[in-house]
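One protein chain is absent from this view; the other protein chains keep their places.
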Amino acid sequence: MGDQLSEPVSILRVKKETPLIRTFVFDRSFAFSPGQFVMVWIPGVDEIPMALSSEKTITVQKAGDATNALFTFGAGDKLGIRGPFGNGFTKGDKILAIAGGVGAAPLLPLAREDCVMTLLLGARTEEELLFVDQLDECTDVMIATDDGSLGMHGYVTDLMDDLNLGAYDRISVCGPEVMMRAVLTRVEEKGIAHKTEFSVHRYMKCGVGICGSCCIDPSGLRVCRDGPVFSGEMLLKSEFGHYMRDASGRKKNI
Amino acid sequence: MGDQLSEPVSILRVKKETPLIRTFVFDRSFAFSPGQFVMVWIPGVDEIPMALSSEKTITVQKAGDATNALFTFGAGDKLGIRGPFGNGFTKGDKILAIAGGVGAAPLLPLAREDCVMTLLLGARTEEELLFVDQLDECTDVMIATDDGSLGMHGYVTDLMDDLNLGAYDRISVCGPEVMMRAVLTRVEEKGIAHKTEFSVHRYMKCGVGICGSCCIDPSGLRVCRDGPVFSGEMLLKSEFGHYMRDASGRKKNI
Amino acid sequence: MVSIRPGPVTIGGVALDNHLLLAAGILGTTGSSLARILSLGAGGVVTKSIGPLPKDGHAGPCVVVLENGVLNAMGLPNPSNAFVDEIAPLAKKPVIVSIFGGNPDEFALVASWFEGKVAGFELNLSCPHADGYGSAIGTDPSIVEACTRAVSRSGIPTWVKLTPNVTDITAIGKAAERGGAGAIVAINTVKAMRISTAMGCPVLGNRYGGLSGSAVFSIAVRCVYELYEECKIPIIGCGGVSTADNVIEMMMAGACAVEIGSAAYNDIKVFEIIKADLYSKDGITPEEIIGCAHGRSAV
Partner (left out) sequence: MVSIRPGPVTIGGVALDNHLLLAAGILGTTGSSLARILSLGAGGVVTKSIGPLPKDGHAGPCVVVLENGVLNAMGLPNPSNAFVDEIAPLAKKPVIVSIFGGNPDEFALVASWFEGKVAGFELNLSCPHADGYGSAIGTDPSIVEACTRAVSRSGIPTWVKLTPNVTDITAIGKAAERGGAGAIVAINTVKAMRISTAMGCPVLGNRYGGLSGSAVFSIAVRCVYELYEECKIPIIGCGGVSTADNVIEMMMAGACAVEIGSAAYNDIKVFEIIKADLYSKDGITPEEIIGCAHGRSAV
């Protein structure tokens, strides 16, 4: 097996995707399943979980200390990568994917595998929509923005109402937790929670299932190892959408 | 690979072979090549190298503290076995085997593999001859005793003079070092040292090639790992037959 | 292999469901994770170490998985007294709260929050990578004795977890014993470090960390064996245990029970797996093997 020290990667280039989101392209690839993540070591700063948006990219939203530091990194700078870890999305023939904000990152590679029939893409404004062109190339994209600057005026969840959900064999969701909980409520009402999968984000320290910082109530399942992708059914009676934990392990409401 | 802790074996029975030699039969087998040895842990006493005389036996001559202690062991007692270690004899079609005393132990399994044409067996007296019957079953045995109580009166080396050594493709030797050196001198005179192999005994502590207690001059080769079987040619210009080292590493003459 | 007859297990005043405990800091941050490990077969669980104030822990990387072990420098992240609610649903279960503090008062304070709510305490005087805590104070026998006494006087079973990063672990064990410890847990992680040759800097955010897992098993067995020669209170073996045979080996060295941490990395079902191998109805009693390797090297 060998030591699983971080693999060093050099950044080949950085692409501005939206005002707050950038894609970092590495000089090497990682075999992965869409939905799997890596632990990204920003030397001297921290190590944070990031979905792979392709075998050699991560797509990062500025959120706090570590991501701010990462945004100062450019071509030639080095990062350390551990992983990929976690389970990834279940493949299907006719997937409906629902992405909110940077949640499009793990769904793009799923769409590129040609198993996504329709993808609902949401963001606050037009300029914050992620991967519109790339997704357009490989699937049927429907757009919603909070301010109506592109696509439907409203939430991605509203787009669901226009669809015949029975036509899809799976529904794969990634986005802000409030948005994902809204989707979960909607699919529960329609009795199709068992067909859905959500990529859950929790504070992670080890990424490999031993430290316990990412466990969710009440199952105690580890997001890093048993997830990050969980079935909607499992999440129904859980903390999901209600609270999560911070670095110290204290609960904080969503 | 796993930890290479000693394998526990139970002694099934003990067979008296000669006044000073006993065979200990284990309750389990070890895959081995004739000439390979195991490290035998006599709990509370010591650990000593012993050739396997079959896949589940060692045949031991009483020599000092550890072997004396082993002679108090009987059916049901436990030993620890590490190994087999070392290289074993090169196989051939027409081997001449030469055994002195307990040196017959590693040669019996070679003979049982049907590649020994002739075996010269020597000991001080008739009652000290080891494995006469077993060897008779599988090869052509010629006997010499120091006191003439069976077979030729003299040394096994003398038996060599009656043979057409050219008829054999290899000569495999195990016995007291003085006897082995006499054989080596004889085959050197005849210019066939390259066809011979000797099982060398040196004081061993680790058995796996790291402690250095079994190294021979001037090559520095490790008897436990590079041997214990060495070609006669390699041994010609060596300490073999002249001196060995004791537990402290000091030289002592043979 | 030797197997053990199942039966009631009480170690240092704590009743356990079997001889296998979850070690502190592994999957012990939330009540539901602890409940999951209990449901997966652990005979008891030790929680993440809880301190007087909430802590976020060290900057990452916090954990590196090595070929034969785990290197970690979590930095004692913990929710402090919010943890009381966290484990409230486990009130009747064999839950041992691990506590850290910088002095006897801090230990006593944290312990007071959990009085009457848990089966026992384990004092972390041994974590090798937290300034002012853990082994920073756990290498001084007089401080160990004082911290132990500050908690044990509550009457609640108090275990003390020792660091192997000392010249003589028995001196620390005896200090814990004097302080009223109900049991000694040995060992916490061995101070260690790896450096990324690609980055030219230590791989852990905290630079120094602690080594656990199979790599330290023979060190842990040695510590348990040394402690058994010098101390009278029960010893709980910890460090690299990953098989039933390892459990037996720890017991022969002198342990009454074991804690298991890093082995959960390979399989979270490790407790069930070990139990299946360890126990059998026609097994022997643990008393027959606990400490049996002492004074028997000369058979």
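For reference, chains read A, B and C in written order, and residue numbers begin at 1 within each chain.
Criterion: a contact is a pair of C-beta atoms (placed from the backbone, for glycine too) under 8 Å apart; a residue touches a chain by one contact, two chains touch by 3 or more.
Remember, predicted model here, so these are calculated numbers, not experimental data.
Enquirer: With respect to the chain omitted from the figure, which of C:192, C:231 or C:263 is a touching residue?
Expert: Candidates C:192, C:231 or C:263; residue touching the omitted chain: C:192.
Enquirer: Which candidate, C:215, C:235 or C:257, sits in contact with the chain we can't see?
Expert: C:215
Enquirer: Of A:19, A:44, A:76 or A:148, which one is in contact with the hidden chain?
Expert: Of these options, the touching residue for the absent chain is A:44.
Enquirer: Which of these, C:13, C:41, C:202 or C:283, touches the one chain of the complex that we don't see?
Expert: Final answer for the missing-chain contact: C:202.
Enquirer: On subunit B, what residues meet the omitted chain?
Expert: 1-6, 8, 39, 41, 43-48, 78, 80, 82, 205-213, 215-222, 225, 245-251
Enquirer: If you put the missing chain back, which residues of subunit C would it touch?
Expert: 1-2, 66-69, 71, 139, 165-167, 190-195, 197-198, 200-202, 205, 207-208, 211, 214-216, 218-219, 221-222, 225, 245, 248-249, 252-253, 289, 292-293, 296-297, 299
In the analysis below, only the chains that are shown with their structure count from here on.
Enquirer: Compared with subunit B, which chain's mean CA position is the farthest off?
Expert: With centres defined by C-alpha atoms, farthest from subunit B sits A.
Enquirer: Let me have the rounded angstrom distance from the C-alpha centre of subunit A over to the C-alpha centre of subunit B, please.
Expert: The mean C-alpha positions of subunit A and subunit B differ by 68 Å.
Enquirer: Two or more other chains touching the same residue: where does that happen in subunit A?
Expert: Residues: none.
Enquirer: Multi-chain contacts in subunit C: which residues touch at least two other chains?
Expert: As it turns out, subunit C has no residue touching two or more other chains.
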